[in-house]
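Here the complex is missing one protein chain, while the rest keep their positions.
Let's turn to chain A:
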Amino acid sequence: MVTKALTTIITIIVGVGAALIVYWILNKLAELLPERLEDRIKPYLYILPAFLGIVVYLVYPAVLTVINSFRGPISQNWVGFANFTTLFKSHDFQQTLINTLLWIIIVPAVTIVIGLTVATLSDRLRPGAEKLTKTIIFLPMAISLIGAATIWRFVYDAEPAGQNQIGLLNAVGQLFNKGPVDWLSTDNFHLNSLLLMVILLWSQVGFSMVLLSAAVKGVPVDTLEAARIDGANERQIFFRVIVPQIRGTIVTVFITVTITVMKIFDVVYVNTNGGFNTNVLGNQFYNEISTNLNYGAASAIVVILMIAVAPLMWYQVRHFKSEEAA
């Protein structure tokens, strides 16, 4: 354990030190140049490592992925659209798409509803109680989704009938003389997918609550006063005064959560690995590169993901531009 601790410390120092040295060298190099040239080159040197990182890890792979999506399993021969047609014709993949769509439809919306509920209601508590409430809801954000899966196992677990149930849901069922249900393998009405979504909700609602709470507190008091003087009740004030003013934040949270959900992997991978009709794009992608070793199909899935994300990306960039202009 001691040697492990020492090597860990050394690894950290080496990694961090290397990064510092790179900038020191870049700066020294720039200083060797004549002054006028130095001023012109320096900005580019300062952004160079950042740009390299983005080009190597996002731009270049994105281009290669598009190319590979038209090639065979080990990316050697051209196959045209075969990867896509095989995927879309496969019944399993159709189900995967439907499941992913369900996640996209349900999770962002519910995240915002619960987040906004907690944000608005807790705003009325005393400061101490408000802080405690928010911390409790926010806490799961610090827990990895694989940790969350371990935690929720004690909610969804099913033991054979007649035995003591150690999962919370089935134990409650037992109280009412209901037989155990194997929750995560029940796909009637996509029940198991919904239960997996609950795990993600548990983890992500805090994020939406924090952002929405800040936005709710930022609503100018005079607009609330004006509405109250005009005789609006609390519900009208909420829907007609508060919500329109925090629309920007709601959209931001919605987009962020939607992107998270499109890429969802951990929750499904560790709980069911896509079995019992719970598969989603992210998990199928991992299966293609780890079990099936079909890089063509994996690339095609990522291309589908990119096409789905593109409108959001367009929105985000446009949004950013308008913010700059303001």
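Here, a contact is a pair of C-beta atoms (placed from the backbone, for glycine too) under 8 Å apart; a residue touches a chain by one contact, two chains touch by 3 or more; residues count from 1.
Heads up, the rule we're going with is that contacts and distances are computed from a predicted model.
Asks: Have a look at "Thiol-disulfide oxidoreductase ResA", "Heme exporter protein D", "Urea transport system ATP-binding protein" or "Carbohydrate ABC transporter permease" and point out the UniProt protein name belonging to the hidden chain.
Replies: Per the UniProt record, the undisplayed chain of the complex is "Carbohydrate ABC transporter permease".
Asks: Have a look at A:87, A:158, A:184 or A:215 and name the one touching the chain we're not showing.
Replies: Final answer for the missing-chain contact: A:215.
Asks: Tell me where the left-out chain touches chain A, residue by residue.
Replies: 1, 4-5, 7-8, 11-12, 15-16, 19-20, 23, 27, 40, 42-44, 46-47, 49-51, 53-54, 56-62, 64-65, 68, 114, 117-118, 121-126, 129, 133, 135-147, 149-155, 164-168, 171, 202, 207, 210-211, 214-215, 217-218, 221, 224-225, 228, 234, 248-249, 252-253, 256, 259, 262-263, 265-266, 269-270, 282, 285-286, 289-290, 295, 298-299, 301-302, 305-306, 309, 312-313, 316-317, 319-321, 323
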